[in-house]
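With one protein chain held back, the other chains of the complex are shown just where they sit.
Here is chain A:
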């Protein structure tokens, strides 16, 4: 695997880096940290399903992205492995009064017959923040994937509410299959007009969640099952669509908890087909 090394120009404590190698060993999947740099911390992983699949909770001890902070996570999963990667808490992007941009980059490579479940908490865009987020997941033809991405437009319950008061956002969530992009959810809102418009473009919701699942094992009409599972959630609107072996769900809601519940319902419908076991609430503490 390629290990990405830190640039000597990176300020210690301002630029987190974590390189992971996911391998088959001892009859199970194990995750080796090839290198890490604060504020990413390495505290190992654990097996919440009591089987061969590790759950990794990434820990960024910075507590959030102060102006100009960056975090890069790279993982390479070898053939036949399976792992779940999540976060300990939401990624909080704080105000950037000096005009610098905070950046989060996630790059995950999933080998043949490997399964990745990537299920991070939401990114919260505080008032005045400038944010670039980029998640790229590379799959092989026989890889399987359940991945989520969620953006909160701000601290909706802070004071009188501060949704859609961030300065700029570039957000990319890309899934590639054999090197070709098959899903590219790219949102760019870099001036007042574009940020303000999001309130209409999200149908009045302040949270946007996207679920992507990829797998040859997904049954016919799974998108109907997902639609039915989402129909009774407390979200503003949602939808599910299937294109070949790729399923995409869009979820828009006023509350983070409602979007989390909707995403969990998607996982509950999809996980038995992708991982051969039921979804379960992930223990984070």
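Brief remarks follow.
Criterion: a residue touches a chain if its C-beta (ideal position, glycine included) is under 8 Å from a C-beta of that chain, and two chains touch if they have at least 3 such contacts; residues count from 1.
Rule of thumb we're sticking to: contacts and distances are computed from a predicted model.
Chain not shown in the complex: UniProt lists it as "Urease accessory protein UreF", one of "YVTN family beta-propeller repeat protein", "Sodium ABC transporter permease", "Spore maturation protein SpmB" or "Urease accessory protein UreF".
When the omitted chain is restored, the residue from A:146, A:202 or A:267 that touches it is A:202.
Across A:63, A:97, A:192 or A:239, the residue that sits in touch with the chain not pictured is A:239.
Within the entire complex, the positions of chain A that touch the omitted partner chain are 174, 180-189, 194, 197-198, 200-203, 205, 208, 210, 223-224, 227, 237-243, 248-252.
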